[in-house]
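Every protein chain of the complex appears in place save one, which is left out.
As written, the chains take the letters A and B, and residue 1 is the first residue of each chain.
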Amino acid sequence: MKSRSFLLFVPIALLAAPFFLAPMTVIGIESFRGKAGLMDEYVKVFSDTGIRAVLMDTFYVAMMVTLVSLLVGYPVAYVLSRLKGPMATIGVFLIILPFWVSTVIRSFAWMILLGRNGPVNVFMEYIGLIADPIRFIDNGIGLMIAMTYIMIPFMVIPLLNGLRAIDPNLLRAAAVLGANPTRQFLIVTLPMSLPHVAVGCAIVFVTSLGFFVTPSLLGGDLVMVSMLIQVQANRLLDWPLASALAIVVLLLTIIVFALLRGSQLASRRKGRAVTGIQS
Amino acid sequence: MKMSEKMIWAAWERILRALVTVVLIGFLVPILVVVAVSFEPKTYLSFPPSGFSVQWYVQFIHNGDYTSALMNSILIGVAAASLATIAGICGALGVIRAAAPGSTLVGILSVAPAVLPQIVLAIGLYPISVWLGLQGTLLAVIFAHAVIGLPFPFITVCGALTAYSSRLEIASMSLGANYFQTFRHVTFPMIRPAVIAGFIFAFAASLDELVLAIFLSSPATRTLPLLLWEQLNFQITPELAAAATVILVVTSILIFAATVLPRLSKRG
Partner (left out) sequence: MSIRNVSKTYASIDAVAPTSLEIESGDFFAIIGPSGSGKSTLLGMIAGYIDPSAGQIAVDGRDIVPVPIYRRNIGMVFQNYALFPHHTVFQNVAYPLKVRGLAKQEIATRVRESLAMERLEGVETRKPAELSGGQQQRVALARASIYQPSILLMDEPLGALDKNLRDEMQEEIKRFHHELGVTVIYVTHDQQEAAFLADRVAIMKDGKMVQIDTPRLLYEQPNSRFVAEFLGEASIFSVKSTVARSGQKHKVVLDDGTQVVVRSKLRSADGHFACIRPERIMIGARLKGLDNVYRATVRESLYTPGSIRYRVALDGTDCVLKVRVLPQGNVEFHEHGTSVQVGWSADDTIILKE
């Protein structure tokens, strides 16, 4: 009877094989169908200045978004982790709520907020901070703000789990040994939260790399690789190039997660008393 | 009165909390802005709204495009979430309870769609759906959404299964119940909250999904996010804001259901 248990995987196989594995294979094959040879498209990807610029921009945006999400998300997660009872649930609810609102809608919201005559500009002119409305939407700044807004829940949730899992006795032990709250944080909380910081950053970075919705609405002059792929595929019908670009994104994703996994295994091997992450 | 050191630290903590509260409430602002804008009587967006009017909602309800897109989205969502949940339950059972051969592969496959950029999947699925003759049909989007929805029920059910010992199922079988009876009487009641939560997450993911819809649907099978996106690229009106608000309400109900229903079913 045990030997028939793999039958349980039939539904997933039926779903994943044609609709997940096959597409991946197709992209892989397609990416090698350059006119001038096998690696033609990949060469194009790395040599064409326009494409390179797009890749650089994408990378840059992803890095910035990850950084800011971390800077904003860490304190939020920290405070949330120290709440108890109903306040804790409310706090988590507030962070999760925007997460559920459609990405399109949230991007739309920022289009309104950051527009020429949007509330932000209006307010800043009103209080005299600026004389003319700032252009947010077309130069990438608005995009980064909106994406950070969207990505913060992805950062906060793993961080929150990690911070909550830290044994409060460790902090008490540090206090007894003479550490003030700042030192307690630096010696106990911060190091033990680093693996979760890594997970949060990985998720945010990877999602930002391949993100489509917000860049397409708020990007303006700044083009991200996902939009490039879409344009190449849908409008220009240059499937080989689109596939090559997709493979590059895919590889970047895999590399990031491989690095993450590697760091998890390395820290476990070192035997540090780090609360492990269930992957 | 000299401030003791304890008081200083407590004050810092309070300041931090206040800041974070501001941030958290600030998170709601963009959403509230959309809602506010939907009541704008003029035909172009302005904030704060110059008046109050529900005309855009009326127009939204009468707009056939929106209603059919909404129907499509709901249909696709339910179908995709169902497929994802069935596959997810079976997969979780196989990996956690049976440790069936291929478990690691299935584990990776089931979680990967959640972190892979959807654009990658989209351009890979397009040729497949053409080849299968599904291009432009609801089925194409349904299958695509089932794939990206799969991680949710898989992860929640895996979590539920690891929360109790497999001895319960072994006990059930030792008492004479076969696999189906055991699943029906023992396993399913234990995982029901996770199944419900997973289904709702998968449904919500489908409802929000844009990229796959861009590539795989036709004007007749447009989903709501796709329609919104097309409009946003074309012309922004308060009607869009009204549409967005309606979706917001629906999604809020869903979140509420996702958090409350599982708890209710646990008591049952």
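Basically, contacts are C-beta pairs under 8 Å (C-beta built on N, C-alpha and C of every residue); 3 or more make two chains touch, one makes a residue touch a chain.
Bear in mind the structure is a predicted one, so any value in this text is a computation, not a measurement.
Peer 1: Who touches the missing chain here, B:Thr43, B:Gln181, B:Ser218 or B:Asn233?
Peer 2: Candidates B:Thr43, B:Gln181, B:Ser218 or B:Asn233; residue touching the omitted chain: B:Gln181.
Peer 1: Using the touch definition up top, pick the residue from B:Ser172, B:Thr223 or B:Thr237 that touches the left-out chain.
Peer 2: Result: among the candidates, B:Ser172 touches the missing chain.
Peer 1: Check each of B:Val78, B:Met190 or B:Leu254 against the chain that is not shown and name the one that touches it.
Peer 2: If we include the chain that is not displayed, B:Met190 is the one touching it.
Peer 1: Tell me where the left-out chain touches subunit B, residue by residue.
Peer 2: These residues touch the chain not displayed: 164-165, 167-168, 170-179, 181-182, 185-186, 189-190.
The criterion applied here is as follows: only the chains that are shown with their structure count from here on.
Peer 1: Could you state the distance in Å from the CA-based centre of subunit A to that of subunit B?
Peer 2: 17
Peer 1: Under the touch definition given earlier, write down the residues of subunit B that touch subunit A in their complex.
Peer 2: Of all residues in subunit B, those touching subunit A are 5, 9, 12, 16-17, 19-20, 23-25, 27-31, 33-34, 37, 45-48, 83-84, 86-88, 90-91, 93-94, 98-102, 106, 109-110, 112-113, 115-128, 132, 143-144, 146-147, 150, 179, 204, 207-208, 210-211, 214-215, 225, 228-229, 232-233, 236, 240-241, 244, 247-248, 251-252, 254-255.
Peer 1: Enumerate the contact residues on subunit A facing subunit B in the complex.
Peer 2: 1-2, 5-6, 8-12, 14-16, 18-27, 30, 72, 75-76, 78-80, 91, 94-98, 100-113, 115, 117-119, 122, 149, 152, 180-181, 203, 206-207, 209-213, 216-217, 226, 229-230, 233-234, 239, 242-243, 246, 249-250, 253, 257
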